[in-house]
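A selection of the complex's chains, in situ.
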Amino acid sequence: AADAASLSGTITVSAASSLTSVFTQLGRSFALAHPGATVAFNFASSSTLATQIEQGAPADVFASASTKEMGHVQRAGDIAGGVSIFARNTLAIVVKPGNPLHIHSLADLVKVRVVAICVPSAPCGAAARKALAGSHVVLPTSKITLGQDVKSTLAQVTTGDADAAIVYVSDARTVGAKGSTVAIPTSENVITSYPIGLVKTTTRRALAWAWIAYVLGPVGQRALRAANFLAAH
Amino acid sequence: MSLDAEVSVTLGPFELNVALRVDDGEVVAVLGPNGGGKTTLVRALAGLHSLRAGHVTLDGVVLDDPSARIFVAPEHRQCGVVFQDYCLFAHLTTEENVAFGPRSRGVSKADAHHRALEWLDTMGLAGTAHLRPDRLSGGQAQRVALARALATGPRLLLLDEPMAALDAGARASVRHQLGRHLEGFAGPCVVVTHDPLDAAALADRLLIVEDGHVVQSGTLAEVTARPRTAYVAELMGLNLLRGRARGTHLVLANGTTLQTSVDANGDVFAVIAPRDVALYSSPPGGSPRNTWSTRVDEIHRLGTRARVLLGAPVPIAAEVTSEAVSDLGLGEGAPVWASVKATQIDVYGA
Amino acid sequence: MSIQRRPPLAVVAIATATVAFLAVPLVGLLAKVSWSSLWGDLTSPVATAALGLSLVCSLWTVVISLAFGVPLAWVLARFDFPGRSLVRALATLPMVLPPVVGGVALLLAFGRNGILGRPLFDVFGVQLTFSTAGAVMAETFVAMPFLIITVEAALRTVDPRFEEAAATLGAGRWKVFRRVTLPTIAPSLVAGSALTWARALGEFGATVTFAGNIQGRTQTLPLAVYVALEGNEQVAIALSLALLAVSLVILVSLRGWWLGAIRS
């Protein structure tokens, strides 16, 4: 680690909104571990974050929910050094409490009125499409409602009137009594990766690296696993 | 009778209490000082103020009676109203303004516009049919308002100073046209005016409203002969005095006594025409029984004549020629002698 | 001609700055357009469906808002009743609500398990969520307050004496309202409709939450833009510009036509 002086100040971490609760919690423990340092978070969808960084917004670290957005930013030359995968995720089906329509697999989804899936460009949407294609399930567009991110996709079932949603396991585990989770077998499932990297224009390089190391390190990984993410490797 | 109304309206601190009967075909002129309640009366009759008490009956149909909980909405009263400030619709042309009433009463569009054009023509406004009110002069606007009210073929006509903004020529001719129309008009008509000439030309009867009350009513001749308030006297150009009569002596409030030729007793009004008041620079001799010395308060010039307002002890006006004013060297505050013949003081019970 | 003076320089400067502030971002968008792919982006089935749906839904919103909002505005402006200012505030609140929460609130009221939605579904079999009607409903919920507030304010400035004059000419209340009151407030009515329409056209959060994002049924243009934005910014910008162009044409032409129509 670098010397304490360079580890004080504030960094801004642009993070995908699915990381909201786990990163908020990690930020607090990071601040405790590094007195004088604070982490400010900027939670939004990965693509919004990418646009902001391309337009020169003063972020120090970018934690994306997909390798695609990260690739974008990287190709634009806005990332200094390499990127690391710090977490992974996999899909599940969430249905109404008690599974009234008896959904047990992706194929059963053709029975329902409306399925909520993330927009194709969002990482969860790309993954869901890949999974559906992999198991040869074709859903007509009139049965698909597109959620702009995982949470709003999930909310279409928990709050709204959609019958099923394909979301990340990490999100599916939070539904509680408002829904039931149907697991997707590994053979039909898809795994997505969460990359993190240093934004080139950062002025607090040392602190930013410290944060990345913290997320990749044991504390970070433990917290991510507790939040139902899969380990990075 | 056709319009029978007893109007009690309260507007904040102002109270109006007026009883009024107007026969079919009769025209009643309402006169009175500013703020007397004339417009309020018109609005109450039109249904724009609801009565606190009393009633309005037109052709035996009750239009408003708070005690019986009857109130007929303005649009069902068939009153033609000319408003003091015209209230022309700014978004409609003159023609459309006049056609509005017939259209509202279900006349077909073509007929309504035909009728509107006829009325505009009658009012000498044919050329303005396509103009919006903001393009009209004040007098033109007033004539449009008149045409608009008449075009509905109303049962009751309410005209609030319908000629105040007209020029002298238009005034005479509109007054005449209005007079003819009113003669032909079957229903009752109420005209508010400040001009005794209008009243004389148009109205059968006068109603003087002051401070929310009727202070006098009757034909022009009756009202002129026996004014009962300062306003009426001033309107008719007369001096009005109030006092106690003892035989042919009239004692004013300030103790001054005038000699009259009428035998009376008790509280009386006395009327003196200004032209019967003679002015002198020194004590006059001769027959006039009432002669006193006073000062000039104000001088109002009226072309070749002048009105000289005199101060205590008898505050009246004298009308003399402009030459007399200069001959007598009159100016405001100047001393002067005044005299009135006893026979030129008319006395009647208060 | 009444004197037409030049506006003071300071005011012109401020006005110009304001226009610049509002216009430069649009220019920025224009600069980003990839003109070569523009035509293809705009004529894709997804884009045309979304644009059509947006127009349909937003116009319905304006119609419904006029039909229901103007009476409410009139009652608020002209009649004194207990709780009037509360009702007025109530009518304003949907504007303040973050749209997504507005969508949640609509779900709670009109969703299949909602206060009114459950009986509606159980008795009539009507389901509003995931339907075009639901999209219109979401837009109306968010946009109608703009009409109500604008029209109410305008109604308060109308001089009642003109309405009284119309009444004495035999015009019933409805006729007075249509022939005197409405023409008088025409500029505000047009302005309010434009605000409502614009708000409805840009509506995103409430629609996506309540009505969902189903292509061809509830995917209005902002939703399509959002979907595109996540993946292909070019398409998103192209769609946004299409929205702007349509709005521009409609706003500019409608204004003159509408003002004329009401007055005649």
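For reference, chains read A, B and C in written order, and residue numbers begin at 1 within each chain.
By definition in this document, a residue touches a chain if its C-beta (ideal position, glycine included) is under 8 Å from a C-beta of that chain, and two chains touch if they have at least 3 such contacts.
Quick caveat, the model's predicted, so the values are computed rather than measured.
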Can you write the copy numbers for the whole complex as a formula with these labels? A x1, B x2, C x2
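Rule of thumb we're sticking to: only the chains that are shown with their structure count from here on.
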Chain hops separating chain C from chain B, counting only touching neighbours: 1
Just give me the whole-number Å value for how far the CA centre of chain B lies from that of chain C. 55
Per the C-alpha centroid definition, the whole-Å distance linking chain A and chain C comes out as 35
If you average the CA atoms of chain A and of chain B, how many Å lie between those two points? 87
Out of chain A, which residues touch more than one other chain, so two or more? none
Considering only the defined contacts, which chain C positions touch chain B in the complex? 161-162, 164-173, 175-176, 179-180, 183-184, 186, 263
For chain C, which residues count as touching chain A in their complex? 100, 104, 107, 111-113, 127, 129-130, 208-210, 212-219, 223, 226-233
For chain B, which residues are in contact with chain C within the complex? 43, 46-48, 73-81, 83, 85, 87, 89-91, 100-101, 104-105, 148-149, 152
